[in-house]
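Step one of this worksheet: look at the structure below.
Not every chain is included here, but those present sit where they belong.
Here the chain labels run A, B and C in written order, and each chain numbers its own residues starting at 1.
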């Protein structure tokens, strides 16, 4: 059974070499630098003083994310959003996805009236920056929560599952895993998948780019995605010494 | 087998009464007013003079959407984005979804160097405004394309499939179809599904709201969604006299 | 005495067919949909939580308006102000006029520390949108005040006069009443007149568009305007069952 050949010789179901560095940042409550192929994202978790009004008196806390690309993180320089004075739609979409994914595995009632921001700054982009941000952001979050726990700011670890994310796509009818930039541009269907170590789904975003797809393809993309996510979660477990606490 | 009781007595798999009015607007190239329960969205398709630079000399055209809620479309008045001077992340996320969904069923090479904007203005909101915008926007788009065809602005109808969208959710472990505002707020999982009359998937966005879900539930949500989408597409076909042309 | 012929065969002193629908909106404290010819404005009155600082501790309340045109309310699509991030001068001018006109007939000391916003959203524009907003906004306001009275939020109806507005212009030296878009563009002088049922003046804005006019013409414009306003107020009285309370 002959399949498509990928530019970097990877198999369809093969993810790129990856690396996660713990606490590269001196000041953040928790941080990570995640590299997936040439994609590099610095993730910093901050216990923020500003508490959004909608959690006041709810007994719950809040976690959200901010995402940004350095101007020269991509092949063509991307103008700064601060210069334009506006945050792009794509940025909004991504940071909402990251925040939502992380909240899904946190018991917000265990961080009462606290606000944690996950800053995901893309140093270099070669596809999959949003899924790398989720994986790296999860690590930064856990490290921050451990610190808050140690300092008695919170009483109990509010995370009980591991979380990771990966992209999957359909290229020339074939499902491929962990797209780089070039593949991402060429794919007719593009999926971002976020799952836990217990094989639970957190977010499924499958999108036809000027194309449609069928249920069988969706199922296959989820299967491939889970295959990749398992490897990421295995690495997370090693890095965190097999305990979230 | 006893299931949950919905506030408006609907069955789990039952969509709300809906109505689509053709061309309520005097000026737009094509327009529709879609009502799904208390949700009302006015969709207007415009052949815009401004052509985005990225389609210049590509031989292709472009379709995108703008989405907005009237301040008093919802229970609590929502301040205008023009007053804040910023477009919210949610708005960006929604209008990107609408545009992407519509482009998936249009052969953009048949509207060369043309730019069509679909304005989706929510007059009243009671859940499902983004999926109603896709369904209503599809009708407005087809009406506009028919007009452009008649006036020889384009040569061939670039749409060959019908398109509709619906929301599905999980409430107390049960899948329910076409959520109203109250249900949407209560659901632990929320899915927006966009499909064609040929049962093809265009967009699957399933999201755990501080919750996770499993593959079986995803499959069931898609099954329920397709059940509802079929009814919307049937209505579309009747309204359009069973031909896209 | 031969006069000019209007495109829609109206007499100089004839207003367009009009219709006012009460409470088309499900959520607002009071609302109206006003149609004057092809012009359609949805007016919603909201008791807003935000109270402007300048009325704090004054024993008085405040009423103001926001005005906006849907992008495809006019022949050529108007870009959203939210996209530009700025509110246009024309919009500011109009919403200040609407607010001022409504405040002139309200005893603000009877809505102490309350803030009411009148949202005027133009669904379709064919001239006279600002005067239609005043007339429709007045109805929405009265309906909202009735509701607040019923719910004991306020103690006494703070409105004692009926209010309506109309546009008048000078075309080829002749005064004409209730201009549509085409006439408005052609007029050398343009007046917006706001009056009460007691023939009192609330606002007179007469403007030479690259032209001047004389006192006799001003007097005539006011006379014509009053003629039209009387018809609108008669309709208002019928709709409100001949009592403001």
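As a working rule, a contact is a pair of C-beta atoms (placed from the backbone, for glycine too) under 8 Å apart; a residue touches a chain by one contact, two chains touch by 3 or more.
In this text the structure is predicted, and so the values were computed from the model without any measurement.
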Out of the whole homomeric complex, 3 chains are present here; how many copies are there altogether? 6
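Methods note: only the chains that are shown with their structure count from here on.
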Can you name the chain that lies farthest from subunit C, using the mean of each chain's Cα atoms as its centre? A
Chain centre separation in whole Å, for subunit B relative to subunit A (CA means): 27
Would you mind pulling out the distance in Å between where the CA atoms of subunit B average out and where those of subunit C do? 34
Shared-interface residues of subunit A (touching two or more other chains) are 86
Partner subunit C, residues of subunit B touching it in the complex: 25-28, 31, 38, 42, 44, 46, 48, 66, 68, 70-75, 77, 80-87, 117, 119, 121, 123-124, 126
Please name which positions on subunit B make contact with subunit A in the complex. 86-90, 92-93, 95-96, 100, 103-106, 108, 161, 196, 198-215, 218, 222
